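What you see is the complex with one protein chain gone and the rest in place.
Our next item is chain A:
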């Protein structure tokens, strides 16, 4: 019993870190103009006092308000995305005072929302409001700002471990978002749902919100709201995984399409979940592909260490199950090294085909494997160990008695060995024959792989991959619309100039002619 909650809280932290990392690291896309709102402040912070820090944070939030309003007016999601991206850096600086003062200066005195939000912040909040905040009330027209403030208070409550309050507030906010039904809210809504699910997860009540999430998912799909859709699918999968309901998770995956335009981080998570489902269903090739994508798409920094570790652990097992040995360098990476030690030992056992060592490692680290929910997957490796063992024997001996095979692999009996060898021959693990009467196994000579269709196949796979990469990158190119218009205008202007020039020259000529005539 005590095992389960500890594990989940650890995983949660990973997931959390993953989110924080995502906002920062990815999306260095085509933001050409004004990109230096948050980054320049970092060095200054150390010098400044608490008061100034507070003021800076408030200024930042206000700046976000402007972005949200702009986003709502211009129907351009990227402004909102930019504001949300800097939430993670803002998160560390959120204090009661910052929030209370922002709220005070954004709502009228008798506003319902103001009372509500301040109520959640506690009694401290009222004390920190300065009179000047209330004088300079700038009311914002758009509901985005309102939802954003709700979101900030939610994040604050989460950081302060005030889960019960958080659940209440998140319920209210989710309701608000659903009632408003504005497309410009999509990005914010995704965040709101994320924290909503988070509160329920921390309090261990995930099962309760499943219907709400499913409903919201349906609505998001109908509205083609990619951000919310991708977030919700991941939340639902996470929800199912929490209770080991892989069957349901699989059904969800097969009934939904993950939006193509989802952010890299949501995609990475989705791929990880997909990889796990497929691994459990023994579809290792598919699982391997998904996990590889998950590992590659996830931002490579220390913040996402948890996600990288989890994904890599699973990837190692799946690779082993496929009969491949993961690269040694993977286990040396500083972020992964420590977490992967048990997996490294398992890999070694599989590589050598040593059944005893495998059992020992399994027994020694069984608690870790259970905590990672990988135990049943690792159990399946047992027969891979045997397979590798048989392959090694078949490679080194051209003829070996079944008794020796049995001794080398630590099997129960000679009959067992005979069945196992026969099965490996059928499955194509080794190329050999058994002589039953004399009780030995004879290996056939190696076939030249270049006389088969195998190279052609591998070649095709690589070319197809390169071509797909090319096509995808062409598709992904984005051209700034404005400059195109500008260019066109410029060309037009230049042409005009040219035309007038030509005209002038012509006129000048005519004049000259006339002059000539007159002369």
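In this text, a residue touches a chain if its C-beta (ideal position, glycine included) is under 8 Å from a C-beta of that chain, and two chains touch if they have at least 3 such contacts; residues count from 1.
Here, contacts and distances are computed from a predicted model.
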For this session: Choose one: "Mannan polymerase II complex ANP1 subunit", "SAC3/GANP/Nin1/mts3/eIF-3 p25 family-domain-containing protein", "Methyltransferase small domain-containing protein" or "TRASH domain-containing protein". The correct choice is the protein name in UniProt for the chain not shown.
Result: "SAC3/GANP/Nin1/mts3/eIF-3 p25 family-domain-containing protein"
Problem set entry | Selected residue (touches chain absent from view) among A:161, A:329 or A:456 | A:456
For this session: Determine which one of A:168, A:283 or A:404 touches the chain that has been left out.
Result: A:283
For this session: Determine which one of A:76, A:159 or A:247 touches the chain that has been left out.
Result: A:247
Seminar exercise, completed: Of A:80, A:113, A:386 or A:400, the residue that touches the missing chain is A:386
Problem set entry | Contact set of chain A toward the excluded chain (per top definition) | 3, 207, 243-247, 250, 280-283, 370, 375-376, 379-380, 382-383, 386, 411-413, 415-416, 418-426, 432-437, 452-453, 456, 460, 463-464, 467, 470-471
